[in-house]
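Only one protein chain is missing from this complex, and each of the others stays in its spot.
Chain naming follows the written order as A and B, and within any one chain the residues start at number 1.
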Amino acid sequence: MQFLGSHVLSVDQFERCDIEHVFGVADSMVPYASRAKVTRVLEGAILGNMFFEPSTRTRVSFGCAFNLLGGNVRETTGFQSSAIAKGESLYDTARVLSGYSDVICMRHPEPGSVAEFAEASRVPVINGGDGANEHPSQALLDLYTIRKELEDKGRSLDSLRIAMIGDLKHGRTVHSLCRMLALFKGVQVVLVSPDELAMPEKYVEHLRQAGHRVTISSDLSDGIRDVDIVYSTRIQEERFSSKAEADMYRGRFRLNQAIYTQYCEPNTVIMHPLPRDSRADANELDNDLNQNPNLAIFRQADNGVLVRMALFALILGVENDVEKHAKPVGWYHRRSLL
Amino acid sequence: MQFLGSHVLSVDQFERCDIEHVFGVADSMVPYASRAKVTRVLEGAILGNMFFEPSTRTRVSFGCAFNLLGGNVRETTGFQSSAIAKGESLYDTARVLSGYSDVICMRHPEPGSVAEFAEASRVPVINGGDGANEHPSQALLDLYTIRKELEDKGRSLDSLRIAMIGDLKHGRTVHSLCRMLALFKGVQVVLVSPDELAMPEKYVEHLRQAGHRVTISSDLSDGIRDVDIVYSTRIQEERFSSKAEADMYRGRFRLNQAIYTQYCEPNTVIMHPLPRDSRADANELDNDLNQNPNLAIFRQADNGVLVRMALFALILGVENDVEKHAKPVGWYHRRSLL
Partner (left out) sequence: MQFLGSHVLSVDQFERCDIEHVFGVADSMVPYASRAKVTRVLEGAILGNMFFEPSTRTRVSFGCAFNLLGGNVRETTGFQSSAIAKGESLYDTARVLSGYSDVICMRHPEPGSVAEFAEASRVPVINGGDGANEHPSQALLDLYTIRKELEDKGRSLDSLRIAMIGDLKHGRTVHSLCRMLALFKGVQVVLVSPDELAMPEKYVEHLRQAGHRVTISSDLSDGIRDVDIVYSTRIQEERFSSKAEADMYRGRFRLNQAIYTQYCEPNTVIMHPLPRDSRADANELDNDLNQNPNLAIFRQADNGVLVRMALFALILGVENDVEKHAKPVGWYHRRSLL
């Protein structure tokens, strides 16, 4: 794909070489994200960070990424302050807001709304999540994290072995991950969920047509053996018709340190899209995994900033100018303190 | 008027020469708004963007304008996080918040509140809208847009022919426009509204005393002939006692491409203060005008950034220093991408 001036709306836009290009640029952002260097490459540029649905981490992550490239951020959160309530069309909103920004990141509860907005926008738009539909930067940061964690162990995305756990029917992140993994070679995927929350057939087919081996299981202990990555997901309570129905599935797919030690290979990496439900009756990752060095969930969040910096740099065409507008910072590096 | 250190509270502060001064400075902001150049003239300065009433476009437009001059923006939206709920006076709020900022932009639902706030403030305050009362930067950007659109056709504000359409009784923007047009010469104004929503007599008088020709009509097709500008406004539903009453007036003053082609001169420019109600039963500008090159409503919004940059530069006294603190940006210009 051509990045310069393009919208980023769906993982389907990305070929394998595009993904590798993004990841290479993301790697080059490390000194800026850790504040070993400071760049002004986007000085004077403005990100319109338009969140028509609540979100802290994605919103702040995009905002930070833009700040770290030297740009400014103007923000909107929620519908309350929006002209949409007065009958304004997405077309009008997009025409106006895109006049204020160099690039827009938008989250909206309605599937397809971000693409409709992008159609009318005069600047590139990044989809920050449109309901159950797409959230491409999350998919990219997941894949980037897998690559990075494997690299540390001398492996690569080709020949990856991964287990996806939990609610695979409704999970936007695991759907996107399947579509992107189809671009690589020799991947083995184990899908572990209750039957009622199984991965939709089209994603399974997509993986199989790519020549990947897909195993379907409803047994956690069996599924997490012999894999490089365990990708756990949240029971999306709001997608069930009742709390009682959601509760039925809680607790059956919970991973903790004891289960990890008993069943997983020593270096199996644990991932999760976050937020993780940490209440006692949740069915996700137990807090007793917090000291496990293979728990990669916070490195995942950190990587999100790198991937988003890369996307901004690429679609604004400054990926080769970051260094030129940089200076070292001698006296203080982020996160070197604690 | 003296701009340096002044509040901007009302259109009545502006003489004709002041308006022309603002417009000249606004013209000089184009390279910075389009990011052909970047300036640091307001580096280290802080805008307190205090919106005690929801607004996306005005709030973001002011914030962008300040960022584009190199300054920072601190923001408040809504009442929820305000000490006013604990019985704090506007005087105290103003004394405190003005200690945090170099300039404040304030929106507040109560007419007169921004002037009261400005009285106590230690830094200049720009009225970003105080209920039905004033919104001077909107009036300036409307007039700036008219001037610019006319200029492209070799005409000027003197001898302007304009039709104002819709709810002329409650529309803050058309009231302000009348007051400013009185400063120019030989203007012809056609006021098109239902009788019940007619322009208040005092504004009509004001125009006539300036020697302008004012025609009052309740017929859309007749009103929009022989004018340079059609300025359409929204039925402000919240100003009617019931939805039923508001609905009575919907649809009677709706402009669409067919009506435009049949009645308007070929180059008639269409304006609107936005947001435009795009629902099927609205009485404003039809979406089928979106491809009409004379639809200037989004250029209006763009011009808002230029006018607000000019106001900030003038009241902070940096209008002649913008260029001195500027550098060209070789590699990427805003809005040149799509």
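Observations
Keep in mind that, in the parts below, a residue touches a chain if its C-beta (ideal position, glycine included) is under 8 Å from a C-beta of that chain, and two chains touch if they have at least 3 such contacts.
Predicted model only: the values in this text are computed from it and were never measured.
The chain omitted from view is touched by exactly one of A:S156, A:N287 or A:N320, namely A:N287. Across the interface with the omitted chain, chain A contributes residues 32, 35, 38-39, 51, 54-57, 59-61, 63-64, 67-68, 70, 73, 77-78, 234, 274-279, 282, 287, 290, 298, 301-302, 305, 329, 331-332, 334-335, 337-338. Think of the hidden chain as still there; on chain B it touches residues 4-5, 43-46, 48, 72, 74, 76, 80-83, 86-89, 91-92, 95-97, 99-102, 121-124, 316-318, 321.
Just so we're on the same page, only the chains that are shown with their structure count from here on.
One simple way to say how far apart two chains are is to compare their mean CA positions; for chain A and chain B this gives 40 Å.
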